[in-house]
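A single protein chain has been removed from this complex, and every other one stays in its place.
== subunit A ==
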Amino acid sequence: MAKVDIKTEITGNVWKIEKAVGDNVAEEEVILILESMKMEIPVSASEDGVILEILVAEGETVTEGSVVARIEV
């Protein structure tokens, strides 16, 4: 069991959170969707796991490189 940080590659606003703590996620599965400069950009799981923490709320602004969620793999 290891904790893995899920980071955003871009600065944007959290538009929609698709997963909740305790949900199973597969690699590439979308955890949340950011909105930046009229584009929707999904943030996905880097590997299979379970959502441990969601660190942002809808409407919140996140900056490039920040951790938005943690999964246990």
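Quick note on the criterion: a contact is a pair of C-beta atoms (placed from the backbone, for glycine too) under 8 Å apart; a residue touches a chain by one contact, two chains touch by 3 or more; residues count from 1.
What we mean here is this: contacts and distances are computed from a predicted model.
A.B. asks: One chain is missing here; what is its name in UniProt, given the choices "Acetyl-CoA carboxylase biotin carboxylase subunit", "Putative aldouronate transport system permease protein", "Signal transduction histidine kinase" or "Phenylacetate-CoA oxygenase subunit PaaJ"?
C.D. replies: Answer from the UniProt record of the missing subunit chain: "Acetyl-CoA carboxylase biotin carboxylase subunit".
A.B. asks: Please pick, from A:Ala2, A:Ala20 or A:Met37, the residue that touches the omitted chain in the full complex.
C.D. replies: Selected residue, touching the omitted chain: A:Met37.
A.B. asks: Kindly note down the residues of subunit A that lie in touch with the hidden chain.
C.D. replies: 9-13, 35-39, 41, 61, 64
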